[in-house]
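Rest of the complex left out; these chains stay put.
Labels run A and B following the written order; every chain starts at residue 1.
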Amino acid sequence: MIEERLKALNIVLPTPPKPAGSYVPVTISGKTAYVSGQIPIEDGKITHKGKVPSPQSLEEAQKAARLCIINALAQLKAEIGSLDKVTRVLKVSGFVNSSPDFTEQPKVINAASDLLVEIFGEKGKHSRVAIGAASLPLDSTVEIDMIVELS
Amino acid sequence: MIEERLKALNIVLPTPPKPAGSYVPVTISGKTAYVSGQIPIEDGKITHKGKVPSPQSLEEAQKAARLCIINALAQLKAEIGSLDKVTRVLKVSGFVNSSPDFTEQPKVINAASDLLVEIFGEKGKHSRVAIGAASLPLDSTVEIDMIVELS
């Protein structure tokens, strides 16, 4: 039961943030769900703005990545009703707002990957790409999208 | 009928531009079509080069994004015969050639998203990611790829 797992991890899924544009948070085709790029928004405000490693440290960027996943799961739950329907996280794309010489994108996105495995166990083990972006929407420090397999 | 909708919107799908490399414009697996990254090409020439917000304004970048979608639909139609076979636009990935401090990628890619909804209605509502790229092929201002569900 994913809800119990979230409780044990002290994670409360928020009301999912509204898309910052004219699109939808999740689409589903057959057993595949596509979750739109999520940014570190909490209570309607972006918590982490600007690039890594400055003004945002690696540690702060990791918190941002974790929050992106929490928002992605909130979006997914709002769409499918229960996260118990997730049978596999297939792909995570992690974009880090990076200075041209920042090269630790994997460490940033590991915070997202680790959280998915903490929550979903084996089903949370995903393929991944981590990229340094020149800039991101609303100056977010991280943006993450996901492809998920549903039962 | 998507053709009538395109006519009503005064959109003429061009002869699809040739890929700028050794790949194909569209692949299909089951009901899923993957459309290659499209750039703002018209009559064989790139209409929008360089970064946003300078030399390209937000407004010009939006025109570029719209043209990417028109080219993507031209590619898709050439492959599948009729756009009436599109049952859902699943995912749009929008890359904006961005100065390090440009953060309005969502507004740029909204022009693409809005056009898809104008053309396809509910079927055009997609998940999305918008990213600031350090640079793009042939100095294009925008590049957009799509994943589409077919009947």
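In this text, a residue touches a chain if its C-beta (ideal position, glycine included) is under 8 Å from a C-beta of that chain, and two chains touch if they have at least 3 such contacts.
Predicted model only: the values in this text are computed from it and were never measured.
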| item | value |
| --- | --- |
| Copy number across the full structure, from 2 displayed chains | 3 |
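Note that in this section only the chains that are shown with their structure count from here on.
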| item | value |
| --- | --- |
| Rotation, 0 to 180 degrees and nearest 5, that superposes subunit A on copy subunit B via CA atoms | 120 |
| Residue ranges of subunit A touching subunit B (in the complex, touch as defined) | 19-27, 29-30, 32, 34-37, 51, 93, 95, 97, 100, 131-139, 143, 145 |
| Footprint of subunit A on subunit B - complex, ascending | 30-32, 88-92, 98-107, 109-110, 113-114, 117, 125-134, 147, 149 |
